[in-house]
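With one protein chain held back, the other chains of the complex are shown just where they sit.
Right, chain A next:
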Amino acid sequence: MYVAVKGGERAIDNAHAWLAEERRGDPSVPELSLAQIAGQMRLAVNRVMAEGSLYDPELAALALKQARGDMVEAIFLIRAYRTTLPRFGEARPVETAAMACQRRISATFKDVPGGQVLGPTFDYTHRLLDFKLAAEGTPAPAPEAAPGPQHTPHVLGILDREGLIEGEPEGSETPPDLTREALDFPCDRALRLQALARGDEGFLLGLAYSTQRGYGRTHAFVGELRVGMVAVEFEIPELGFAIEIAEIELTECETVNQFAGSKSEPPQFTRGYGLVFGQSERKALSMALVDRALRWRELGEEDTGAPAQDEEFVVAHCDNIQATGFLEHIKLPHYVDFQAELELVRRMRREAAASAAAAASEAAE
């Protein structure tokens, strides 16, 4: 006698209760506060904001707490929340030249107007575990300097004045919006940059690295990398002018890439561009390299068939929320499809056995 299994509903409720308990961990250990996560796990919070496409450190911290530290899960929570928010309008383009830089470096010139500012970076630390941190980690206060200049000119602007680098090509008047229109190929650069800005850091890092190793090589110099705060301005139609509504932290990377020139154009450097919420340097660099690799058609370069040159491949697969959803959905039941395959394989095996038997009896005769 067989009774079919029931109880999906109770199983789900119980699983969620267990998950909540696991998330909290040992109750004798104090619970993490959002301020602790936002303040001390700031780069994790930055990544959640960047790939979640929502600038809100507190919500990102909440998402990280709820997701038990799983980045992609936290990003997913933020995306699902973001999609329910009403839209009031579009901010004016942010002015990164007016960024209050806490870090600003150029790898192409020894010194640049505005100066090289190292800022808070891991770059020259020795990666030795600091066992003192395991106990407590209140550092001595860092020395302070007077604030830098109000306006830090872009390094690439200097090359531009000489005509050594291509002018920034004009985009369309109103940039397309990836989150409000279905993706359509081929897409323009603005749309690609949007996709890359919220794309998975690991995926973009791998692609950018592949261009460095020869799969769609563009040889990038970091013309400039800057991290700092910029003002977000919003035009209020009733007022007739823009007001500042927020300040956000951004990382901007501009690369200078080789270009051989063509019959019609003298040799000139070309650009790759990366812009990411928060301090996310690896992501901004990766984005700039991939952006540049994807521009091969516009610059009349050869398609070498490298993955980083393939717009459909890159844009269709860089979103980790889409990717993880589709990947993990194979955990859902597939009895019906599997049953159909099972029947087919059994049938084909029967047929193969029958024809083998027939051949054997023929041979015996």
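Keep in mind that, in the parts below, a residue touches a chain if its C-beta (ideal position, glycine included) is under 8 Å from a C-beta of that chain, and two chains touch if they have at least 3 such contacts; residues count from 1.
One rule holds in what follows: contacts and distances are computed from a predicted model.
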| item | value |
| --- | --- |
| Absent chain [UniProt protein name; select from "TRAP transporter large permease protein", "Proteasome subunit beta", "Binding-protein-dependent transport system inner membrane protein" or "Alpha-D-ribose 1-methylphosphonate 5-phosphate C-P lyase"] | "Alpha-D-ribose 1-methylphosphonate 5-phosphate C-P lyase" |
| Hidden partner chain, touching residue among A:79, A:104, A:271 or A:292 | A:79 |
| Residue ranges of chain A at the interface with the undisplayed chain | 1-4, 6-9, 11-12, 76, 79-80, 82-84, 86, 179-186, 312, 316, 321-322, 324-330, 332-337, 339-344, 348, 351 |
